[in-house]
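The structure appears right after this line, and notes come after that.
For this depiction, one protein chain was excluded, whereas all remaining protein chains were kept in their positions.
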Amino acid sequence: MDWLASNWRTVLDLAVSHLYLAGVPLVVGLVLSVPLGWTAKRWSRTYFAIITSAGLLYTIPSLALFVVMPLIVGTKILDPLNVVIAMSVYTVALLARTVADGLTAVPDHVEQAATAMGYKGLRRLFGVELPLAVPVVAAGLRVAAVSNVSIVSVASIVGISQLGDLLVDGYNRVIWGELVTGILATVLLALVLDALIVAGAKVLTPWTRAAGGRA
Amino acid sequence: MIASLLSWFTDAETWAGESGIGNRLLEHLWYTLATMVVAMVLAVPAGLWVGHTGHARWLVTVANSLRAVPTLGLLLAASLWLRTLPGDLAYVVPSIAVLALLAIPPVLAGTYGGIEAVDPAARDAAYGVGMRGRQVLWQVEVPNALPLILSGVRSAVLQVVATATIAAIVGLGGLGRFIIDGLALSDYAQAGGGALLVAVLALALEGLLALVQRRLVSPGLSGRPVGGSRKDDEDAPREEPGESTVDLRTPA
């Protein structure tokens, strides 16, 4: 507690960086995985290819990806962009499948009714299919958010600042207050992001509230 | 960069001795194996018991909530706490303990979830034909839960491989040493080489485990075609587009 009282500004700054490094990839990943997931659902031949490559990307350990990223995209090793890209890769890997499965879960009769009413192509995707897939996609996004927040701390090892610095520094200098603050702040950040996604999904799917709230 | 990587890989020094690739790879595999044994001995029976009896589901919830704790934080806290242990134990014990702690949730959730998801009609029929509790568990529930149990094991293995890499920061051996030492010495060829090795190891283990899963899981569950043509008479069963299993993984 003492430690936090005298260092709360630093913690806040690091938390903002952490939020940026974990949050931006969530947005990027979501935007990229919609077309990917849609393709996978639309053409079942691509489903296997897309889901398999997503699975393989997901397999690569984070520390390895942070270190290798500069080799692939030509950035400097200390560039935060490495982390943003790596985290986006993980997010896409997780969400592409979620989006595909979420879209597949839209009932056939709904899709056909939408087509019959004259919804076509993209308008149908954004007007009908995606909104109905929101609950499934939101569930995937929550998993991605919690794991992103946890993984980002590892970036301290390659010298990119965020809450993970508190963990490494606390350990190196044997300051328990700092280490524990780092853990708690990270967990708290994960919970906040999670709550935001839950709230966002609720706003986007008013019909689920109408059904559930009248028990 | 590519050139320096190549020269790192082709340098005989890189491969030889205690800190060579061969030994580091063995260490890494050894930590992974030891961790998985510990985690599975604890998590598989617990998952089977919770799934079969329906008792103590909170165990699974508690284990799952562990996933929100940052791996790095857990690892560093455990090492700091146990730093007074003698010799190698000071980093081996906390590392393996944390690795096992991380491996337990996916194995437990996969085992419990797999048993829980067994078709109730099949379970009912198993009791109905006169199987006893244990026979139901081993002859019906476990074989049917195997795909989910094994995917839990697979994600646990990947998680352990990844976290064992990070554990080099508290002094553990394994391939993570190349990354941590390389970064410390600004020897990016060594760090990059280590990262590539870790990535290849993870992919190789994933491939191997996928093969094991194919061997162990009944074709009746995986939907893989078996000998003979498909049925063509009476009403055809509906085919599902691709199997959709629960993804238990969180990368580390």
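The chains carry the letters A and B, assigned in the order they are written, with residues numbered from 1 in each.
Everything below uses one rule, namely that a residue touches a chain if its C-beta (ideal position, glycine included) is under 8 Å from a C-beta of that chain, and two chains touch if they have at least 3 such contacts.
Just so we're on the same page, contacts and distances are computed from a predicted model.
Asker: For the chain that's not shown, choose its UniProt protein name out of "Xanthine dehydrogenase YagS FAD-binding subunit", "Periplasmic nitrate reductase", "ABC-type quaternary amine transporter" or "Phenylpropionate dioxygenase, large terminal subunit".
Answerer: Cross-referencing UniProt, the chain left out corresponds to "ABC-type quaternary amine transporter".
Asker: Taking the full complex into account, find the residue in B:Val92, B:Leu108 or B:Val140 that is in contact with the omitted chain.
Answerer: The single option touching the absent chain is B:Val140.
Asker: Can you work out which residue in B:Leu85, B:Met131 or B:Val200 touches the chain that's missing from view?
Answerer: Per the contact definition at the top, the residue touching the missing chain is B:Met131.
Asker: Touching residues of chain B against the unshown chain: what are they?
Answerer: Counting over the whole complex, chain B touches the hidden chain at residues 119, 121-122, 124-132, 135, 140, 143-144, 146, 218-221, 223, 226-228, 230-231, 233-237.
What we mean here is this: only the chains that are shown with their structure count from here on.
Asker: Can you tell me which positions in chain A touch chain B when the two form their complex?
Answerer: Residue list for chain A touching chain B: 44, 47-48, 51, 55-56, 58-68, 70-71, 77, 90, 94, 97, 101, 104, 143, 146-147, 149-151, 153-154, 156-159, 164, 167-168, 170-171, 174, 176, 179-180, 182-183, 186-187, 190-191.
Asker: Sort out for me which residues of chain B touch chain A in the complex.
Answerer: Residues 1-2, 5, 67-74, 76-77, 79-80, 158, 161-162, 165-166, 169-170, 176, 179-180, 183, 188, 191-192, 194-196, 198-199, 202-203, 206, 241-242, 244, 247, 249-252 of chain B touch chain A in their complex.
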